[in-house]
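Take a look at this one; I'll ask things after.
The complex appears here minus one protein chain, its other protein chains still in place.
Letters A, B and C mark the chains in the order given here, with residues in each chain numbered from 1 onward.
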Amino acid sequence: MNIWRIAASAALAAAIVPAAALAQTEELKSEEMYQVELADQMRPHWVWVNDVSFTRPLDGRAYLLDADSGQFLGMVSGGYAQGPLQITRDGKRFSMVSTYYSRGTRGERTDVATFYDIKTLDQTGEVVIPPKHFISLPILSTARLSDDDRFLLVYNFTPEQSVSVVDVAAGKLIGETATPGCALVYPVAPRRFFMQCSDSALQAVSISEAGALSLDATTTKLFSDDDPANEKPVRITPAEWLFITRDSEVRIVDGSGAVPKVKAKWSLLDKDTAEWRIGGLQPSAYHARSGRLYTLMHVGDRDTHKDPGTEVWVYDVAAGKRVQRIKLDGPATALAVSEDAEPLLYTVMFGVDELAVYDARDGTKRRGITGLGNSLSVIQPAPVAP
Amino acid sequence: MNIWRIAASAALAAAIVPAAALAQTEELKSEEMYQVELADQMRPHWVWVNDVSFTRPLDGRAYLLDADSGQFLGMVSGGYAQGPLQITRDGKRFSMVSTYYSRGTRGERTDVATFYDIKTLDQTGEVVIPPKHFISLPILSTARLSDDDRFLLVYNFTPEQSVSVVDVAAGKLIGETATPGCALVYPVAPRRFFMQCSDSALQAVSISEAGALSLDATTTKLFSDDDPANEKPVRITPAEWLFITRDSEVRIVDGSGAVPKVKAKWSLLDKDTAEWRIGGLQPSAYHARSGRLYTLMHVGDRDTHKDPGTEVWVYDVAAGKRVQRIKLDGPATALAVSEDAEPLLYTVMFGVDELAVYDARDGTKRRGITGLGNSLSVIQPAPVAP
Amino acid sequence: MNRLDRITEALARSAARRLSRRSFFGRLGAAMTVATVPLLPVSRAAAERGPQPPQPQEKGDPANCDYWRYCAIDGFLCSCCGGSMSSCPPGTEPSPITWVGTCRNPVDNKDYVISYNDCCGKSACGRCECNRNERDTPVYQPAGSNDINWCLGTQSGVVYNCSTAVVLGAAS
Partner (left out) sequence: MNRLDRITEALARSAARRLSRRSFFGRLGAAMTVATVPLLPVSRAAAERGPQPPQPQEKGDPANCDYWRYCAIDGFLCSCCGGSMSSCPPGTEPSPITWVGTCRNPVDNKDYVISYNDCCGKSACGRCECNRNERDTPVYQPAGSNDINWCLGTQSGVVYNCSTAVVLGAAS
């Protein structure tokens, strides 16, 4: 809870020692307040944690933390059941999609994409969007920036399904395209993404330079109804997403062609670990520099797909092989990994007010940052340009 | 946490026994949902508890509980830092004063008085009021109904001070009157109230039939600056309010004349209890039928006026004498007493999610109703016509 | 018959709710038939309408997450919030569409299709939080997904108060 133990102790070490001498003679000075400003870009070990505030969902928020120092750097307030942020690739700006009612819980609904900069954590603009954005427990793919940060793509559910497009540079809504049967947004190129459909197929979608969406090719059914892919994949290359099923089967989907294709299949499990399963709200993370996949694992059956993990298993994705098991200090429902060359592993447990910070390489716990509220859902590390 | 242990067990006692026989043959029936409706009037042991939701203040609310059964009957959602309810004298309707922003934490501010009925806990109307109502930790006198329920009087602070008047019957705002230096609303007759002023005087105010306010006479300074009266008095007769100071001195103010007058002075303490003080957010309550004052007491100095009480001390107000000491099951920052002939004593502790229910006569704890959130501030029992 | 088909068929047979197969299970139609929730006539004295109790052929504590009907629930039990498994607390509106689960009643050992209608229009009740995920589906298969805010179909808006677990009928 103490940002000062680190920040101030260094500054004060020099200051407080002479203070004893000064104290007899010099009064404290009148102070002038100011607002803290941050660096203009997220540093590699800065990390956002979403607090959906499940028991008080009108007051959702996200916290910005410095995992190296343990400092709480600041926060943003969101709307009803606040979802994740969309962070630009340079880590200088971000947006979020929020729902507000004119009378808190009732009245007129307004959905809005709000844009912020990191330096001030202050809003720089907003765009009102169709009042139908998908509201659920936070899932990263409900709204995504296009790869060049030009367009914000927002998945809607009323239960009719559609995607709204915001032109970020122009600060205006471009329009909304129906996507019947298909959900969520998985970018694979600056002008291309795919969606997950209820029949376990994937729908390719392209974005025109003007921001218009076209529904392109659809795959055949890629997953069985009894063992569906989760909706929390990780992106391993610009065009590839790694999906994991209920039974911990891995499927890497390549979206670079006209029709998304399954490029690789393997399992997180083997005969010695058949009773384990992946689980949680954000159950996997990928570290591109090392080609490592991190997964939250627990012992349980197919219906335990939201149960917290007790261990993190680390895989070499190219080889499709597990290379490490990390025993967690406590159970976790979400994990993420910083993108830099000295990666940190972050976990939170829905219901516990702490972000746990581990060394991603040796699995030792570095620190816990507490006092963050009891509904921590998804973790969003700083983007680091590869 | 179980409303069914009481409600359903009786109903099911007869039903479940024959069920074993039925079970072999009869399938469960398809059910049709409906909304629960309450009696159209608060019962004597129904009680509202405000949850200001201090760590998530955009999501304030109040819970309606049945202290006899322990049932959670329902709730209402409020606005930012939600304050108390204004319950009509017949216990059939209530209102609340709320603040909303168009973007949750920012944007355009709208203050509104919203009207509800008990039967449906649904809103029956609203009146937009000047966006300046006083926001603080909940205090009962920030907004009050006139004694005939005709006008709602709302104290404003910007920090300019004023009172807004809503015509409840007509469902419209009448206007706003500046009350420089004076705060809060203490009704003493259907068309009359007084206010507490920063110089420890009281300001009489009259209400015309049309709802216009006139500032009438002002008292001299009634309390010393070192031992001010608190802003949480209890009303002991239509025209009389009982104030208690930091040092636990009682002053009964009679507002029936043109100028409010101190009618009685005595102390909660004597030489054996000089180290005790009254304290809390709602530190006293009055039971009119028995003429008893209930106070939350703790050991502490003058600056502990918000500290929780460990005991409830009971006074005969007419005699100015303590008649009972009740040791609480746990510390409490608020207390209230039901108004009926078999009074219950209610307490909550800010930070604890429980309403504790005691027999007000013998001080035994009847039950705790838990799961109510961690910022319980004020307690509002059912009004019972004398 | 896979479980989606089973659920769909149960829905199709249900007279209480008419949930179009197309939007959720097919890819062609975007139209949605949203049934209004029928209200029971007022049956009690003094215009009071208490929470609807469980049926006789059930046992257990409807305020406990382990109750059989809650096998795929996610949220606050309306039974702890002024309602019951099949009635909404005062002043909240039942969602006309929602996710469904299939749970086994231990009394008759039969599977039933359970509709987890949200009650909406007041903020989270906060009591009796439960999360069970039997046969819960991903959010891109919405009809079985308990992560979605199902208040979206109401007049009140999306603000979620608590969850019910209504018997629609036998699953097979």
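In this section, a residue touches a chain if its C-beta (ideal position, glycine included) is under 8 Å from a C-beta of that chain, and two chains touch if they have at least 3 such contacts.
All figures in this text were calculated on a predicted structure; none of them were measured in a lab.
Taking every chain of the complex into account, the absent chain touches A, B. The chain that is not drawn here is touched, among residues B:L58, B:L268 or B:I326, by B:L58. Touch with the chain that is not drawn comes from one residue among B:S198, B:S214 or B:T364, which is B:S198. Of B:A62, B:I139, B:V188 or B:V378, it is B:I139 that touches the chain left out of the display. For chain B, the residues touching the chain absent from view are 54-58, 80-81, 99, 101, 104-107, 109, 132, 134-137, 139, 157-161, 178, 180-184, 195-199, 218, 225-226, 228-231, 303-306. Interface with the hidden chain, as seen from chain A, comprises residues 1-5, 7-8, 11-12, 15-16, 18-20, 22-24, 26-40, 59, 61, 64, 71-77, 116, 119-122, 371-373.
The rule is simple: only the chains that are shown with their structure count from here on.
Looking at contact counts per chain pair, the maximum sits at B-C. Centre-to-centre, using mean CA coordinates, chain A is 43 Å away from chain B. Between the CA-based centres of chain B and chain C the separation comes to 36 Å, rounded to the whole angstrom.
Between chain A and chain C the centroid-to-centroid distance comes to 30 Å (mean Cα coordinates, whole Å).
Those residues of chain B in touch with two or more other chains are numbered 59, 77, 373. Counting partners per residue, chain C has 122-124, 126, 159 as the residues that reach two or more other chains.
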